[in-house]
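Every protein chain of the complex appears in place save one, which is left out.
Read from first to last, the chains carry the letters A, B and C; within each, the first residue is number 1.
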Amino acid sequence: MKKLINKPEDVVKEELEGLALAYPDMIKVHFDPNFVYRADAPVKGKVAVISGGGSGHEPMHGGFVGMGMLDAACPGQVFTSPTPDQMLEAAKTVHGGAGILYIVKNYSGDIMNFEMAADMARAEGIRVLSVIIDDDVAVKDSLYTQGRRGVGTTVLAEKIVGAAAEKGYELKRLAALCTKVNLNGRSMGMALTPCTVPMAGKPTFQLAEDEMEIGIGIHGEPGRERMKLKTADEITEMLALSIIDDPPYRRTHRIFDEEKGEWVDVDLESPPFKPGDKVLAFVNSMGGTPLIELPIIYRKLHEICNKKGLKIVRNLIGPYITSLEMQGCSITLLRMDEEMIELWDAPVRTPGLRWKA
Amino acid sequence: MKKLINKPEDVVKEELEGLALAYPDMIKVHFDPNFVYRADAPVKGKVAVISGGGSGHEPMHGGFVGMGMLDAACPGQVFTSPTPDQMLEAAKTVHGGAGILYIVKNYSGDIMNFEMAADMARAEGIRVLSVIIDDDVAVKDSLYTQGRRGVGTTVLAEKIVGAAAEKGYELKRLAALCTKVNLNGRSMGMALTPCTVPMAGKPTFQLAEDEMEIGIGIHGEPGRERMKLKTADEITEMLALSIIDDPPYRRTHRIFDEEKGEWVDVDLESPPFKPGDKVLAFVNSMGGTPLIELPIIYRKLHEICNKKGLKIVRNLIGPYITSLEMQGCSITLLRMDEEMIELWDAPVRTPGLRWKA
Amino acid sequence: MPITVEKVKEFLQRATEVLKENREYLTELDSAIGDADHGINMDRGFQAIMSRFPTFEGKDAGTILKTAGMALVSTVGGAGGPLYGTAFMQAGMALQGKYEFTLEDLVKALEAALKGIMNLGKSKPGEKTMIDAIAPAIEALKKALANGADPVKALEETTRAAEEGMKATIPMIAQKGRASYLGERSIGHQDPGATSSYLLFRTMLEIAQKQGS
Partner (left out) sequence: MPITVEKVKEFLQRATEVLKENREYLTELDSAIGDADHGINMDRGFQAIMSRFPTFEGKDAGTILKTAGMALVSTVGGAGGPLYGTAFMQAGMALQGKYEFTLEDLVKALEAALKGIMNLGKSKPGEKTMIDAIAPAIEALKKALANGADPVKALEETTRAAEEGMKATIPMIAQKGRASYLGERSIGHQDPGATSSYLLFRTMLEIAQKQGS
């Protein structure tokens, strides 16, 4: 294992220390429990948006804390969901009186820990809603699995919802917006190489020199299918068509019903893409892919979207939701409406995403 | 070789096609000869800033074209200097009537090709000055080598000089500013892994599982010294101290004397860092390093600068001048004065660097 | 002979050792069908329990187990953290106030733990999870007690059932947790959570055997 680290067990702590030193004008860091939060928190009267998840996906989520995006991010150990006390303390720290929205990626660990945290926060009198992101079309059915994983759409949701919170959306409207983003986003990823969790010391899977994994998540876990290496154009086509031709996707989410005061199951459906749709196209590096390769992917994606009648109205290209040093990429398409476009364009100032501010 | 590419010989062309499709509001791309240029070029009355070099260092340089930074960038093949006709055509395209500044990294190939291009542009009646960036302290003497390579300071020079051009600096003042940036910047890099030029198909060097290369450039070439792997703190210390304790560095640059109408040799000296200096600290990923590792480096760098009496007033952390998928990092320290700080903070809007716009 | 609070503490100490010894093994299992952290997570969690040890002084078994559960919840993360955390907290609730308890009490505590896991994880036997080791182990314990087996004998059967349950996860298709994303490719691999559960039962037996001797 070759890494620019000191002791494997100190990676997350030292990363957070570095973040705090580097961006004091944007963020602060709390240790034990660990969370990153806006330097100007709490912002009075604004809903606070909090996300979190395992570390190793930088810049997500800690790099997305700041004006126009997250109020706080709770990093777990590498690829391990954070614990409820992190989310609880973060909520207490950034709560500006207008409630908290948790944005949760659909992994059993994240779901359970965030649910516990939400219950604990509510017990302390803080209004909390959570929205689950589950956009990974590599997971086909929701009946015999945990359902689809939360991947690329998470980044886009954090930007759009963060902008809306900044604009003054109240909690329920914000949760509805976040759900809309989730239902309209779809992603799929692939890997050319595995990655190594510092504490584990060796790669989570092995790939031969002529093999790749299709349908990977973001935790260095193996994908759905292993196949012979293909060209960038073929890979882009596989990912893009899996996304564009994905049928309506139904699943049940457990959400908190504030009227009833309890968790209830709701059925949700993601409508498929159709010609005429406006989309945001997000080409993401898994972390170790040379940046010269991303425009090559984008070029083909653009051609495919054109052919399928999808109009790319915005894009994002770069390493934003990564798996350590994994080589590979993921594609996310998010159907956009005017509200989402306007929120996407709004100023943002975080260590990992910044414009107009 | 595992890459997200189609044919190795098409990598640069397809990357440029993708860039053009992705950022039509910022840049345009010209093919045969290849160059990336500002969508709103030529900007009347503004000095046009042009850089260029081999590809494989993305986002540099093509990703730094846009408002507040470069007017054009000329990408060569991967790790191969561009040809004079690229720089000449780029100059003719973006020339706004106030002359051209070429920012050239100190590699024999880049120097020769840019010199030829400058002569050709002058022959066509365009005023051209060039400034050479040579900031790599891994190269000790300038007497028995090509002198120091141009590395991290290039990115900072392009930002600062780009902002000054935007503000209306005239050509000579701009060249003087660029020289000031170069004389006050120092860098050093290291690699944990090599990288593979697509056309070559195999890594340029081999490293054992417990080895690293110190003092590498950015072209996948071996470094000055191979040694046993060390911790992030030890590596940071080695790089930072090589930079901070570097003695005055003298060398001769060939620059164009407009009065005499010919190339003349000038002696230049970089003053060493001293306690009380304000610096910009730039922690750069060589491309394949997980982003979680960069703040770990920054954390130690911050501590060392403190100890040495250097005050970090600005920073830049991320993959900005890369060597394909190489794992490793480089550190650049740039002594800042008020003029440079103000120019650094000025709005910039390019695919690879963006704020306040 | 009742189970004393001292045995509970001994169990937690020994389990910490056992999980440390099996850290690489569990992580290896998790790397085949998960994200290569289960051993690291469990080790971190039990280290945290050990750091709370001074506060156990004079406390009842229920309080100790609840504290242990809270330590797991707040240090493990992932799926394992809330699940094992809830399990220990629920077991603690069932043994609230007790400084000594019987094997029948243990059954109640284990049943509460299992129910906690199933509620939180929305899971049931047959989905290739820790439940596949825990559920049959509880059944075996109940059966042994009904048949009048002595404590060590009963825990031997419990452990054997946990082991069989753990091995039975090998041919299963995972339907919960990360492994479920692998679909058919999860077949042929033993579930890491079922394995750590088996190790905990084996440790229980080990403590009982010492007591016996």
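Following the convention adopted for this analysis, contacts are C-beta pairs under 8 Å (C-beta built on N, C-alpha and C of every residue); 3 or more make two chains touch, one makes a residue touch a chain.
Keep in mind that what you see is a predicted model, and the values were worked out from it rather than measured.
Of the chains displayed, those contacted by the omitted chain across the entire assembly are B. Across B:Asp10, B:Asp40, B:Asp85 or B:Glu211, the residue that sits in touch with the chain not pictured is B:Asp85.
Contact with the undisplayed chain is limited, among B:Arg122, B:Lys172, B:Arg224 or B:Lys356, to B:Arg224. Among the residues B:Ala90, B:Val197 or B:Ile214, only B:Val197 touches the chain that is left out of the figure. Although one chain is not drawn, the whole complex shows that of B:Asn6, B:Ser51, B:Gln77 or B:Thr154 it is B:Gln77 that touches it. Contact residues of chain B toward the unshown chain are 33, 54, 76-85, 107-109, 112-113, 115-116, 138-139, 144-146, 149, 197, 199-200, 202, 204-205, 217, 219-222, 224.
Everything that follows uses one rule, which is that only the chains that are shown with their structure count from here on.
Chains that touch both chain A and chain C are absent from this assembly. One finds 32 Å separating the Cα centroids of chain A and chain B. Mean C-alpha positions place chain B and chain C at a centre distance of 56 Å.
Within chain A, the positions touching two or more other chains are listed as 78.
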